[in-house]
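Take a look at chain A:
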Amino acid sequence: MGLKLTRGAFAHPATSLRYRTGSWRMERPVHRHRPAPCHAVCPAGEDAQAWLALVAEERYREAWETIVAVNPLPAVTGRVCHHPCEQICNRGNFDEPIAIHHIERWLGDQAITTGWAYPAVAPAHGAKTVAVVGAGPAGCSAAWQLTRRGYRVDLFEALPVAGGLLRSALPPYRLPRSVLDGELERLLASGIAFRPGQRLGRDFSLDELGSEYAAVFLGPGTQRSRDWDIDGATPQDLHVGLDLLKRWLDVGFVPDWTSAAIIGGGNTAIDLARVLRHAGVETVHVVTHQSLPHPGVEQTDTMPAIAREIEQAMEEGVVFHEHRGVQRLVLRGERVVGLELVHRKELREVNEAVRHVSFEGTESLLHVDQVIPAIGQTVDPAGLESLLERRDFLTATEQGRLSGAPGLYAGGDACGNHGSVSAAIGDGRRAALTIERDLQRIADPDHGEPPAITPAELNMNYFEPQPRQHAPVLPVAERSGEAEIISGLAQQQVAREAHRCLSCGNCLACDNCWTLCPDVAVLKTRHPVEDGSHYVFDYDFCKGCGLCARECPTSYIVMETEP
Partner candidate 1 sequence: MIEIRIHGRGGQGNVVAAYLLATAAFEEGRYAQAFPNFGAERRGAPVTAFVRIADRPIRRRCQVLEPAFLIVQDDTLLHLPDITAGLQDGGAILVNSTGDSAELGTQLKRTVVALPASALAQEILGRPVPNTALLSAFLALTGLLPQTALVKALGGRFHGAVLDNNRQLVEQAAAQVNAGAWQEGPHAVRA
Partner candidate 2 sequence: MGDSSDQLSHRGLRLSQPRFSGLESGHRACQGCGEALGARLVTEAAGPDVAYANATGCLEVFTTAWPDSAWRVPWIHSLFENAPAVAAGMEAALKARGKTTRVISMGGDGSTFDIGFQALSGMLERGHNVLHVCFDNEAYMNTGIQRSSSTPHAASTTTSPSGKVRMGKRHLKKDIVSIVAAHHIPYAATSSVAYPSDIRKKVRRALAIDGPTFLHIHTPCPLGWGHDGALSIEVARLAVQTGLFPIIELERGRLAGSMPIRTVRPVTDYLQLQTRFRHLFADDARAREELEHLQALADHNIEVYNLRGTQPDSRDSEGADTVRRGGMRWA
């Protein structure tokens, strides 16, 4: 029976659903996750946006677990990382970047105080065992990643305790030992077999490891200071930066100098400078041929030390000499009484080669009772001779494979990276993933990550300016000893700060698309659908107008030409 007219041609409710306007569509909206810049830039590989979302929903433990799935040491990195995530945060273009490191730190501390266990899985029966050498950031990261993937891990460490340079080189006012221990102890308790006091080359050899373990990861760090001299001259009572720092950290060595000059622009140099100041050395100079961090200065030309630390060092009275080199040691007998400095810069040749150029006529004298080189360290060759062939560093691939040494992997400072803790953690993780792939004979994925969300792609009409939360900083006068200089945020500050996250490239579940679709073609779901959002597009009716994509605050919706 065909369609019959109704009296007066009335119509029944919602019968328009018979008419599928989806056929009008030339483009369709889709949910497209793209990395937030904070994610793309993180050396450790954290997706800050993802765990900030959980924090905003007050799902703190899940947030922490999301972090440690990538970085097992949030309480540490929350303190010591130079957090490039915040420099690039899109919110920075709007008002101020999210205080990501503070929230990470708070979660790490929360995990320590409430004793959250690392979410590890018990190794399967007959699970393969991997050796990890060096319990520094890289080693711990690799060990953890393998453990949580169900492998057995033996973690070898020369020292009696884990932590590597985190323990040996970071002053407690930057990283309180309680925090370091609180994190490491629980991490090692996650199922990692920790072998302290086992030194490579003394207690075991690479070959032994190679034969006993399915794979070996090397994270030995850099234990050997570079040789230093000026035209062959070295002071008789030469102290080396890192050793001084270690000694101060171990035994609380306090010098009796009134003035000192530290050569170098790395974190060690700055840490030492500050330690000396705190210890009462009146004038402390830092001499570097690089530039202090200023906006607009090339990364390559800036001191590698963390800007925040440099700032605080200045506050504490450390004197900086940028773009300076040491031309000559001024000696009284074999004792150093001063330095002749000269303006010096790194210049790039046409062939990109770097040349240090001193500018004649810019010489000046600096009188100090101590000159301390802090120009970096190299790998201790003991046990690694075969791999090093008297090079300073191990050479590993992006995936962490040691070239020409199957079954051997490496990461961290030993590979001569920029000495950032986060980078080491990233190395460890990537290497662990590579190990797993190699053990399972899986080829490396050739995924080029899609580009990160840019500020222009966000619809900022939907955001309100909100000031960034700030944590109290210890006044200069009180900065001596171990008291942590920057304290943390309070819980409600953390919550407020997490809500500032724009959620770049991810669904905020803000309802905009659901509210603004003129065709009721966006439907809200009770539980998140597999793309993680709370909405689905009803392509039976979506006309493809693009309003939802245009108005999506986070650029999570994009228009695609119809398949």
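Quick note on selection: all candidates are chains of the complex that A comes from, given by their letters.
By definition in this document, a contact is a pair of C-beta atoms (placed from the backbone, for glycine too) under 8 Å apart; a residue touches a chain by one contact, two chains touch by 3 or more; residues count from 1.
Note that the structure is predicted; figures quoted are calculated from it, not measured.
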| item | value |
| --- | --- |
| Selected partner (touches chain A in the complex), from 1 or 2 | 2 |
| Residue ranges of chain A touching candidate 2 (in the complex, touch as defined) | 3, 6, 9, 11-21, 24, 28, 30-31, 53, 56-57, 461-465, 499, 503, 508-512, 514-521, 523-526, 529-531, 534, 536-541, 543-547, 549-551, 553, 559 |
